[in-house]
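This report concerns only the one structure given below.
Take a look at chain A:
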Amino acid sequence: MLPEMLLELRPNLDYAAVVVLFCIGLYAVIVKNNLIKKLLGLNIMETAVFAFIVTSGMVEGGAPPVLGPGVMPPLASPLPHALILTGIVVALATTALALALIIRIYLQHGTIEADQLRELD
Partner candidate 1 sequence: MEIVDPRPLLALGISLACALLVFATGRHYGRRVLWSMGAALLKFGVVISLLPGAMAGEVYLFRLVEFPPGVGIGFRVDLMGLFFALVSSTLWIFTTIYAIGYMRGEADRAQVRFFGFFALCVAATVGIAFAENLLTLFIFYELLTVCTYPLVIHKETPAALKAGRKYLIYTLGGGGLVLLGLVLVQHAAGTLSFGQTGLLAAGAHDGPLGGGPLGGGQLGLIFAVLVLGFGVKAAVMPLHGWLPSAMVAPTPVSALLHAVAVVKAGAFGILRVIYDIFGLELLAQLNFTQALAWLAVVSIIGGSLLAWRQVNLKRRLAYSTVSQVSYILLAASLLNPTATVVAIMHLANQGFAKITMFFVAGAIEQGSGRTEINQLDGIGRQMPWSLAAFTVAALSFIGVPLLAGFLTKWLVILGALEGEAWWFAAVMVISGLLNAVYWLPVVYRAYFRPVTGVVADPGWLLRGPIIACAAFVVLLGTTAHFHLLPFSVASEAARVIWAEVAN
Partner candidate 2 sequence: MTQPQNIPKIPAAGYELPLMLLTGLIIAGCWALIPGALAGRAPEFSLLQLAPGAWLLLRIDPLGVLFTATITPLWLLALIYSRGYIGTAHRDRYYLVLMLSLPLALGVAWAGNLLTLLVFYELLSVLSYLLVVHEETPTAKAAAAKYIVYVLVGGSCILLGVVLVFYLVGGQTFAAEPMLHAGLGWGYLTAIFVTLLAGFGVKAALVPLHGWVPDAHPAAPAPFSALLSGVLVATGAFGIIRVTHQVFGVELLRELGFMHWVSPLAAIGVLAAAVAAARQDDLKRRLAYSTISQLGYITLAISLLGQELLVGALLHISNHAMMKATLFFCAGLLLRRAGVRRVSEMAGLARRLPWTMAAFTLAALGMIGVPPLAGFISKWVLGMGTLATGQPLYLLVFMGGSLLAAAYLLPVVYIAYFREPVEEEWKNKAITERGAGWMLIPTLLAAAATVILGVAATAPGLPLSLARVAVSPFW
Partner candidate 3 sequence: MSELFDLVLLALLITIALLVVRARDLLVAAIIFSGYGLGLCLLWLHRGAPDVAMAEAAVGAGVTTVLFLVAIGVTGRKEK
């Protein structure tokens, strides 16, 4: 069953990569003890999702959706791009805030290791 699934997946190899990235990120978020490491994992997850959305909007041999002389259809769908631009900002904002919190946590508790923090409680 598994090989069949992989066969079926071949045209969607991009999606497979996205899934792998997503899981790597999630792994870091769950398993890693260091808050910054968790945050890095989160960022990887985010990029995975972005990659998924952009990939879904891509078209075989398509040009960027910028019209102009010599630009011929098919064009990649502009909508996912716009979404991802927003997504990137959201990711940036989340990361910045998370880092701010991490700094504060470090200043207050002297550590950013999750298990040590748990013990502090």
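A word on the picks: all candidates are chains of the complex that A comes from, given by their letters.
Definition applied: contacts are C-beta pairs under 8 Å (C-beta built on N, C-alpha and C of every residue); 3 or more make two chains touch, one makes a residue touch a chain; residues count from 1.
Computed from a prediction, not measured in an experiment: that's the story for all the values here.
Engineer: With chain A shown on its own, which candidate in 1, 2 or 3 touches it within the complex?
Structural biologist: Considering all copies, chain A is touched by candidate 3.
Engineer: Of all residues in chain A, which touch candidate 3 in the complex?
Structural biologist: 13-14, 17, 20-21, 24-25, 27-28, 32-34, 36-37, 39-41, 43-44, 47, 50-51, 54-55, 57-59, 62-66, 75-76, 80-81, 84-85, 88-89, 91-92, 95-96, 99, 102-103, 106-107, 111-113, 116
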